[in-house]
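With one protein chain withheld, the remaining protein chains of the complex are depicted in position.
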Amino acid sequence: MKKIKYEDIGSILNPLKNLQFFARKPITEDLEPRPAAKIYRGFHLNDMEKCIGCSTCQKICDNAAITMVKVPHLKEDPVNGIKNLRPAIDYGRCCWCALCVDICPTGAIELSREYVHVCDGDEVDSYFILPQEKGIHGTEQEKGWTKTASNDLLARTRTDMGEMTPEARGDNFKEIVDGYTDEQAILEASRCVQCGMCHDSCPTHMHAPEYIRAIWKGNVEEAVEWMYETNPFSHVCGRVCTHRCETACSLNQTGLPQGSEPIAIRWLKRYAMDAVPHERIKEIVARKKSQEKTGKTIAIIGAGPAGLTAAFDLVKRGHDVQVFEALPKGGGMTRYGIPYYRLPDDSLERDIDVIQSMGVKIEYNTRIGEQISMAQLHTDYDAVVLAIGLQSGRSTRIPGSEHKDTRSAVELLRLIGNHDGDEAGFDIPRTAVVIGGGNVAMDIARSLARYQKQRFNQVEIIVTAIDELEKFPADKEEIKESLEEGITIIPSRGPQQVMIENDQIKGLKTWHVESVFDSDGRFAPQYDDSDEQIYPAEMVIEAIGQMAETELLGNTLTEQLEWERGRIKVAQDGSTSAPWLWSAGDCVNGPDVVHAVADGHRVAESIHACLTGNKVSDGKLNDE
Amino acid sequence: MNCDEINVWLDTLLEEINEIKVTRKSDRRVRVDVDASSLPALLELLKGKASYVHLSAISCVDWPDDEEFELVYHCWSYEAKSLLSAHTRIPRNSSEEFARYVSVYDIYKPAGFFERDIYEMFGIYFESSPFMEKFILTEWNGPPPMRKDFDAEAYVNETFNWAEYNPDWLQEITEEGGGIAIRPEDVRL
Amino acid sequence: MASFNSISELLAQLLFMPMLAFLLGLVMVLMYRKIAARLQRRIGPPFFQPVYDIVKLYSKDTQISHGLIHDIGIVVAVGGYVAAVILLPVPGMDGIADKGGIITLSYFLMIPSLGMALGVGQCANPNGSIGISRALTAMLAYDIPFIIVVFGVALHYQSTSLVGMIDYQQAHQWGIFEMPLLAAAGLFALQGMMGKHPFEIYVAPAEIATGPMVEMSGKFMGGLFVMQSFQFYVASVLYTSLFLGGGANWFEFLLKIFFVVEIPMSISFLFPRYRTEDMVRIMWKWPVMLALIGIAFVI
Amino acid sequence: MSKLGNIPVQAKSEKKRTNPLARVFDELIQFCQSRSMFMLHYCTGCGAIELPPAMTSRFDMERLGIQPMVTPRQADILLVTGYVSVKTLKRVILTYEQMQSPKYVIGICSCTVNGGMYWQSYATAKVLNEYLPVDVYIAGCMPRPEAVIMGLRRLMSNIENGKGNAWKDYYERYDYYLGNQQHLFGDDWQTPVDVIGEAKFYDLEGEETYGEHTRTLEQHQEPLEAAVMRVKL
Partner (left out) sequence: MRPENYQAVRLPSSNEYEIFIGPNHPGIEGNYAFKLRLDGDEVISGKADAGYLHRGFEKLMEGRLWIQNLAIVPRICVPDPVPMEVVYSLSVEAISDIEVPERGQWIRVLQMELSRVASHLFTFGGHAATTGMYTPSYWGVADRDLALDLFEELTGGRVYHIYNIPGGVRRDIPDGFLDRLGHYLDYLESRQNDYDNLLFTNQVFVKRARGIGVINKEQALEWGVTGPNLRACGLPFDVRRDDPYLIYDQLDFDIPLQDAGDALARILVRRDELFQSVRILRQIIKHLPSVKGPVRAPIPNPLAWNVPAGESYSRVESSKGELAYYTVSDGGPKPYRVHVRGPSSMHAVQVLENVAVGARIEDVAQIMFSLDACPPEVDR
């Protein structure tokens, strides 16, 4: 580099050397705008199909430039986490920082390379736009700043949680997962973008965003308070919920190169419930109890999630509630259907204890229809809730299914649930085939596997179902863990016959399934009988669905009520055609804890409204 | 004076000035907590004896919960290549118009600017500074805006209007039954 | 005695010469801006830009006047140049050049600055006042060498008539060859007279917000734009007449005046401006010295 | 005419034009006005950083006949480049009122439309066209020089088509603008320009020229004295 000394006085002629620029071309650009750089941050684009309306962009926007607009003609699908809200951008605020692009969970919002927008003074409305696939002026525009793995601001992977290895858990019924530690929970909670998809998709509309926020703040008591707003079975749901929230979670995205896992909402719930001492939870919950008594009495049949939730809600509002339970302990299917390794008994006990602490009275070992008749209840109580659940398993009705060793999964699980630890309550077969691909099938298979491991130190269980593996109703984790525990899963097989020799089951004959549904979408499996296989088994377990036992109603009532496909017909609010009778839970909706809880709330709401005279109770069903 | 000497010197300082706490955060960053009454003496010593000739900044932090202002004097030594931040706390005097403290303009000239800034933004009157008049906020009549109890957003919403847009596409959507669902101010974190 | 024909011809010339000067001046303004653009590596204004500017300025709805003297000042400033124009012979037209001569012309050339001073003085804007005081100082600075040059030239040709000088040069030799030192000094004075860098002390945006022009708007500004185009024309024709032998025909004439005016314009964009006292010092030093030596040679 | 002003305002004759060439003449004037715009050299906010590139060699505004001018007297366009703090807004209004009609305002950047990224700030005005009539807005934070030039071209075509008339709105709805100004600056806000007098002069009085706010102004206004200059020559 040429050095210029301060002392140089310069020259009068030096500048004249630049007269050479007469001979040089100007460097002026063309008047028309140049194309911007490849990653230019110009006006917004939004892929309307990809966008799920989570409003995360709105939250990150530092200029409050984004308004969420409801676009009615778009799909609204809370179960899959799609709202028909779309971001509209105010260019009177936007600063084109592209944080919205970087934070977008789906990568729908992007910036284009278009940068010229000019309008007259009275056309300021054009500054407020609803970005779409095309640019601000409706022309095709190239993409500028888009989402890449490196500028993605969201933490896409779940915080790892400690759990037992398949070897360690294979022969016992200890709970598999450890649960989050404080740090892990806060880290996991911090991933949440507060979109509320979980809230919308949850059957009971738990305030997940709020309690996740509370957990992130380190305020677990607040979290628990939020949970008890909507769910008195938070211990249970924190472990075994079907977590539709996680399916709907904005972060549950496929198609991003960096991958994206949903927030572990269920585990966070479990963490918060475990982090607060039991007595403290009771105190927190008791705050919400109404001080005034209404004097109304309600009978609830069945101490499962639906019944107890209804009881909890009604007690909270000052009613007297009496719960009748046929079995010696409460919890219903959560106790008698879910194995200990998924839901330890003490969690359930704690939930029930909280509910009882609110003043719910439960009478165990009382079977309605035998000890007390429905008519009796009708006269003694202002309202009756039928929350009896689905106690018996459906049968495949294939030849041999009536054999005594062809058992239903529900029945076996109940037996297991009635016994402690190593005792099963029935003879453990050396080999078994489970028919069905749902969570119940996995539960019984894995329970049996544990017993087999204890007794014989080997696992010989086959789970077979007519669905393809991807379409199994069971949770992906369940399938993964089953496989880890040595269970064989054979998808796309239709059971044809239970092979019986000498009154002993020898195996199950199956055919390959070509298709499950016909062209109209009806269930009509097509089999390929050339591909026949027989799986050896000492016991065949059917886990293809459950049904309710409704004998307790008695003949008169059964005739009075309206029925629909073998279930009592109920209105949206759970009321039956009898004005004093409500029905809730699995017996109405099919098996699912959180649905049962939601049902419990609905029924309680309806009963409360009815009993306090806010709503005419007569002919509710017909009114709808 | 090199780095080590200054460290030694700082240690002896502990004995000279009352209630002083020295924390070494790294090679080049020293934090000193000092009582408000001793601060000017400390700065005098720092400049005169310890080569901290450059006052980089004076920062003020408002701690309304403690009813205190924290003043931080960042001094840089070109020789020792270290930055000494002297923290002190003065009462907030919420009931009166100003909190009061002494100016260090006679020690460090740049203090004039920073003290004036703090005077405007936080309402701390620095005795004997020649610049105690408005500079940036000459046309502002409200309370000192940087105080935590001044809510800028509320003030703005009260004072200013916002543009109201009603573009065609929004009208169409409204006719369809949609429309604005969540306004940005509803989701401020 | 002037016949009726010659009178009407004279009147036609008096009308036509300023118009011609204005048009050529506009082209020179355009050239000035184009030169700037070229040196600054850009394209520059379109061809009719000077016209657009002037029409626009005259068509402004608001015209703020600062009183009668302000109005008169501008008229005087432009009028001074118009008067100068008719004293400058062009090919085929002498106007009243043979009657006025170079001394009258020198006086006329001071009028615009004084007119401006008159007008700006009414504006009560300190920047304008500073500007005009600088403009007058600048005039003082360049007028000394200019007068010496004019004196020297007149001495050389033994005439004060521009027509005579041009005839002499066309018959003999260009003045620039006969008195190169005076021509060089003249070039300095020209730069100063046109108010171009490095002697552009009074139109200093960054210092005094364009000085005299600060309160000028609308048609007054337009008047200054017109004045500028006359200024370019007058300066270039004067120099051409004194040292380059005027123009025997229009082609030659145009070539010469555009060449002359191009020199200060090109230099202008390569220099900053001097301070006022530097300008005075330099103007009174080098050009004066050159001019005096030139006169010595002439004598 | 003007109560306040010590300097008379002159305007073109408002007489009904009967000359058949008047239309052509008007069009010529509009054309020249659109081809020659002097913009005021006032950097009100951060968007001003893109003006030097737009003015200089790379994008060369002079191609369009646009050049910077230093005083409001000579300028035709006021570019409000981004946010205006309340303190600046006062100066912007003073400047605007001193510009000579026809005059144009271009609002550049987000901030002039709805507060931009300083929407939370206690110190900046949010919606520019509450205080001044705006002719053209250019979107961006900040707009690139090309966008600025496109905006200026938009203004040019507006002027050429006789549409750039926002400045008349200032006279026609002076009460509205004054009211917003008073809301921000206090009731004693007063500028040295007698806008109402000018409105009368241009025959641009509208229904909203007068109102409650102009009455407030009348109560508070003090006559301006011509300042005496003492400059040593």
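Observations, loosely collected:
In order of appearance the chains are A, B, C and D, and numbering begins at 1 in each one.
Keep this in mind: a contact is a pair of C-beta atoms (placed from the backbone, for glycine too) under 8 Å apart; a residue touches a chain by one contact, two chains touch by 3 or more.
Keep in mind the model is a prediction, meaning the values are calculated, not measured.
Here is the thing to keep in mind: the chain we left out touches A, B, C, D in the whole complex. In the complete complex, the hidden chain is touched by one of D:48, D:64 or D:178, namely D:48. Panel shows subunit C; residues 36, 39-42, 64, 124-127, 130, 197-198, 200, 204-209, 214, 269-276, 278 of it touch the chain omitted from the view. Listed here are the subunit A residues that touch the chain not shown: 1-2, 4, 6, 8-12, 14-15, 17-18, 27, 36-41, 56, 59-60, 62-63, 95-99, 102-103, 111, 144-145, 148, 150-151, 153-155, 187, 189-194, 213, 216.
Annotation for subunit D: contacts to the undisplayed chain at residues 5-7, 40-46, 48-50, 52-53, 55-58, 68, 70-72, 83, 85, 87-88, 91, 94-95, 98, 117-118, 120-124, 141-142, 144, 192-193, 224, 227-232.
Here is the rule we use: only the chains that are shown with their structure count from here on.
Between the Cα centres of subunit C and subunit D there is a gap of 35 Å.
Looking at subunit A, residues 26-28, 64-65, 90, 92, 124, 127 sit in touch with two or more other chains. Residue positions of subunit B touching 2 or more other chains: 163. Within the complex, the subunit B residues that touch subunit A are 163, 165-170, 173, 176-185, 187-189. Chain contact summary for the complex, subunit A toward subunit B: residues 55, 58-59, 61, 64-73, 84-85, 88, 90, 92, 124-130. On the side of subunit C, the complex with subunit A involves touching residues 37-39, 41-43, 266-267, 270-271.
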